[in-house]
Structure formats: C-alpha cells, structure tokens
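Every protein chain except one is present and positioned as in the full complex.
Per-chain numbering from 1; labels A and B assigned in written order.
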Amino acid sequence: TNQAQSEKENIGNLKHVTQQLVAPPYLPKYDQIASGDPVVVDVKLTIAEKKLEIAPGVKIWALTFNGSVPGPMIVVHQNDYVQLTLINPSTNSLTHNIDFHAATGAMGGGDLSLVNPGQQVTIRFKATKAGVFIYHCAPGGIMVPLHVTSGMNGAIMVLPREGLKDEKGNAVHYDKAFYIAEQDYYVPKDANGKYKEYETPGAGFDDMTKVFKTLTPTHLVFNGVTGALTGKNALTANVGDKVLFITSQANRDTRIHLIGGHADLVWLGGSFNDKPATNYESWPVVAGSAVAALYQFKEPGMYAYLNHNLIEAFAFGAVAQIKVKGNWDDNLMKQITKPEKIN
Amino acid sequence: TNQAQSEKENIGNLKHVTQQLVAPPYLPKYDQIASGDPVVVDVKLTIAEKKLEIAPGVKIWALTFNGSVPGPMIVVHQNDYVQLTLINPSTNSLTHNIDFHAATGAMGGGDLSLVNPGQQVTIRFKATKAGVFIYHCAPGGIMVPLHVTSGMNGAIMVLPREGLKDEKGNAVHYDKAFYIAEQDYYVPKDANGKYKEYETPGAGFDDMTKVFKTLTPTHLVFNGVTGALTGKNALTANVGDKVLFITSQANRDTRIHLIGGHADLVWLGGSFNDKPATNYESWPVVAGSAVAALYQFKEPGMYAYLNHNLIEAFAFGAVAQIKVKGNWDDNLMKQITKPEKIN
Partner (left out) sequence: TNQAQSEKENIGNLKHVTQQLVAPPYLPKYDQIASGDPVVVDVKLTIAEKKLEIAPGVKIWALTFNGSVPGPMIVVHQNDYVQLTLINPSTNSLTHNIDFHAATGAMGGGDLSLVNPGQQVTIRFKATKAGVFIYHCAPGGIMVPLHVTSGMNGAIMVLPREGLKDEKGNAVHYDKAFYIAEQDYYVPKDANGKYKEYETPGAGFDDMTKVFKTLTPTHLVFNGVTGALTGKNALTANVGDKVLFITSQANRDTRIHLIGGHADLVWLGGSFNDKPATNYESWPVVAGSAVAALYQFKEPGMYAYLNHNLIEAFAFGAVAQIKVKGNWDDNLMKQITKPEKIN
C-alpha cells in the first residue's frame, strides 16, 4: 500500500542510534522520555555457549545471548525500530535464532534470524507496543525449551515516548531500574543422584527432555546462578529512591515479593499501555512474560526480592537482595519493646 | 415474590431459538450484537464415552460432551436463558451431569442434571453475567477430577447484548473466533512404563487417582489430541482479520502466547464486563476458567498459539497453529541481511 511504502521510505530517513548493551541486572543508557522522533536502535547480540556453574559443583552448558543469563535488556521507545545483528560465532556448536515477544510476524523474528555457527544475520522490527517483553531463542520443536531452559532468554523494555504514568495518569520518573530474571534449569542426574556434566552443549539434550517430563526444575535462580544477586552481589538503593524492577520468566510461572516492601505500581502482563495496579504484596509473572513493578524505598536495611513460593526461593535459589541506605522512620515501623522474658 | 413471579411468567413468553452446536475450534452461528429482546436458547448435549487416541499409541476412555474434547461452545447474549437437554445414552456406563460456571445456584446446575445411562434431563438457567465461562461434568467427590481430566468440559460465551468493547469503550467487531481448550490427561503406566489401556471407562479410575497425586499430567494438549490444531489441522486467517481466541482450562493453570503476535485485547478472568487489558505478550488462564483475547493479524505466515511453559508446549503437546495469508509489511519486520559469514 502507499502508506506502507511511505513508512518504508521514512525508515530510511530515520536516525540510527547504537545501544551498547550491558549485563543484567543493569540496563543500558537511555532516556525515560523520548527526546524526539522515532529512531532505529542498533544492537548486537553475540551468542555464547559456555560452561556455567549454576550452583556449587553443578556445571551446565549455558546457552546465552552476550554471555549472560538472562541476556541483556534492550531499551527503546514505542515506535522506535530495533535493528539487531545476531552473531553465532564459529566456536559455537548449535544453530540459534531470536524470537522477540515485542515484535510482530515471522515468529517474532525467529523465522528470519536462524544462524549456524559462523554466521550472523540482521533483522529489524518496529516496537509498536509499550511494555516489557521477553526475547528468547526458538529454533523449533523440542529445541525451544532446551535452549530457553539453558539460559537463552532476555528482555526488551519499550517505554511510552512520554514516559511511564501511574494509576492516575500522572508522570512517573524512577531513579534506577534493575532487570532480574528467574531461570529454571532441568539438570539430569546420574544413577547415584549426582548432577551430570556433559562434553558438549547438545550431549545433555536427551537426558534433559526426560527431566522435562517431571515439570519440576532442579534449579531455579535469579540471573543465572545461585547467589548472583545476594550477599556481596546485592543490589543497592537509597531511601526515597523509586526503583523499577523488571522481572522475566521465559518458561515457568513465578510470583514476586519484596520482603518489607510492595509493588507501589505493577504493570501486570508487562503492559505500559494499561493503568498499573497498586499496592500488590506479591505479583504474578506468567511463563513467557516480563513484568515491571515500581517501589519507592521508605526504610533502610536489607530487602529480599524473591519468588514467594518460599520453597522455590529458599530451597531452589530464587532470591535477590537489595541493600538500602538512609534514615530509619519509626512512624512506619518500630520495635516498641525488645525481645524479653514473657510478662 | 411478585417480581420473581412476573419474571417467571415472562420467560414463558420469550422466543425460543435452537442453537446447533458444532465441534470446536468452531463456534455455532450467532450474532455479535443481540438483535432484540432476550431469548431462550435451546441446546442439546449428548454425552459420549469413547476411546480416543490422544497421542500416537496412547488410547484413553474419553468422557465427552457431543463427542469432542472440549465440548462445543455455546453462544448466547447476556440475560438470555439457556435451556439445555443433557442426554446420557444407554450405551454409556457412567452417571454424568453438567456444572455451568455461567449459571447461578444448584452447583451451577450440577445438582439438577445428574443422569444415568439411558436418561435425559432438561435444565434452564439465566446467563446473567457477560463473559466466557467453562462448563464441566461434576458428579461429586473424586469423580469430578476424574471426569474433567477425561475430557468432559467445554465453554459458553455470554456476549454483552450490545457486543464487545475495547479498553476505551469503543465497539469491537471481530472477523472470526476460535475455541481452543487445553486438556490435561493423567494416563497410568504399567510396570514397564507403557501407557495402560482399559476395558471400560471406569476401570482406569483407581490408577488415575494415583497419577493425580503427582500433580503432573502425562499429556497436555489443545482440543483433545496431540496435533488437533497443527499441520494440516492448522487454523486459518487473513492479514487484517480480528480474531477472537477463547481458551479454557478446566483443571490446571495455563498461560497463552501467540508467537509473532499479541493479545491486543485480553478479557482477564473471561469477564466482558471489565475493560480488557491490552498488549499482553502472554496471558493467564487459571484452572477452572475461560479467557478471551483478540488479535488483529498484521503479517502473513505461520503462527503458533501455545502454552508458554515451553516444555508443556513442545514436550507435552499444548500447541496450535494459525496459517495467515496476506501481504508482508516490511515496516513491522524485515530481514535486513540474510544469514551470512560473520564480518
């Protein structure tokens, strides 16, 4: 059509901006409010098949975008175009691709991006819908869960051009954002119950499909490995900070809780086009989606951000921490009397 | 009361319309906007206990409404009455009934519809709430999950009399609708790990209750059998079509994703009385509910509509396909460079 034609011509005139991706939980440099017309955002993802110790002594062949589990967060504004070069180095052994839930058509780009080791491909899509969306490898059939549960997933945030709005329609500015993904792994065991290690990425696939049949992961962690975001790796914030937490789960339902805090705002289903819900104690992230929640910290201390299936948090590993600095407010919470002998 | 009395008299004066039910994924003939006053919609469901090969070589005794898994979609408008004749042929071996989530009282009708083989019963209920709702057999106690997970469930769509509205309150007309139900099966295995087959429908019940204790289905499929809606059975649509997808799950949580597409609109919880959410990448269908989502196809090609627990989709079978015809729009998605040697 003429309109489509004119739009295609327009893309040729749009400014290209290169976005340098960084490893999660951090986000690349971007503006919360778009400063001008739509642009083409150029990004590059290099696939790395690598050994990863996901828990003490448990080593898997992680399949990754840019070496991290999850892959890096991409950030654009609604109606921007994403132009992605996907690189599958010849040192890899498998065929991969990328399916963007933010994209339209061609299996989210999966049909146009299949690359063998030694190949690269470039695709472009228009980010028509505002929200947070996952992307993942989807090479077809049983390979889809095999690659996704080996770590091959990440997310893109498509901000409204005018920025986020709260439940009343007022502009929301946040002070920092973290990308925390839950990853389920299905690591096969040997006859002695010991987790198996394999020579090549594909060597474990047959065994993994048997574990799949239990629908029960052996490991469930945030950002790839047990403890990736706890202890010395805890995230940091200050009292008064409005923090945007983006959480994805590419393969399994989860539900998030911030101990001692709330979701002041939560964009259910990841949609920035809908009014956010408010004041959730725990909020759902269904399998195959990313969700954003905003919390303004009001008290200092150590917070836990976790899957509130407490078994999945504390027996499997799905927990992060945020260390918050600032002054304590007795109005919100106070220890009136210390632990003492019962009266 | 006088009011109830006058309402009862009114029902006697209402027009009766017979609805010819059809097998899913198709819907019977109906109007999206009601053309006049409420009517009594007469429908008939005949129960069939039948052998069904749900996956290659795996044969179960399916318990069905009208011979299909799921049972047929019934479509009425809000404040219409549904008058159902439920027939349990003497060739069947079990007692059945029907519980409509759209109905009020008497266990959704279950208390008034219990029929032995050789019996029929007729009940009537008023469809007071607009939305999509499941119905299922519910003969009491452990028989409830045994019948439901043997396929005995379907759905009814209760349209607002004035039709659907989008998130802004504007009228929504759709071009086609499909009813896709996810079914979980719990097929017992013998000592060699082979799926068992039974002489009669009831013969497998004791074994099935043991599989129930794992809370892990052995099969999880769309519309009754593996591949019911894939390959040559794929659904079809055209670019520009607004398609309403109604998905139910009578016994287990699921979450739906359309690869390469979205839920432009999704009526969470199946409620047509609430504003639809917009732009979900994946959307929840909790156990015991039906949900409707609308998508306008924008690109041609093959789409997958699936449970985005990718294991449940690709290792268990919960996937459908939609073949969409039309012209490709480079504006939304384009392969900029084909797979090539890395620069």
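In the analysis below, contacts are C-beta pairs under 8 Å (C-beta built on N, C-alpha and C of every residue); 3 or more make two chains touch, one makes a residue touch a chain.
Predicted model only: the values in this text are computed from it and were never measured.
Interface note: of B:36, B:56 or B:105, the residue touching the hidden chain in the full complex is B:105. Of the listed residues B:171, B:215 or B:336, the one in contact with the hidden chain in the full complex is B:215.
One of B:114, B:164, B:177 or B:228 touches the chain omitted from the figure, and that residue is B:114. Against the chain not shown here, subunit B presents residues 1, 4, 7-8, 11, 83, 87-90, 99, 101-116, 118-126, 128-131, 133-134, 138, 141-142, 144-145, 148-149, 186, 209, 212-216, 250-253, 268-271, 273-274, 284, 286-290. Counting the whole complex, the residues of subunit A in touch with the unshown chain are 167, 216, 253, 255, 257, 259-262, 266, 277-284, 298-304, 307-315, 327-343.
Throughout what follows, only the chains that are shown with their structure count from here on.
Note on subunit A versus subunit B: their Cα superposition corresponds to a rotation of 120 degrees, in steps of 5. If you average the Cα atoms of subunit A and of subunit B, the two centres end up 32 Å apart.
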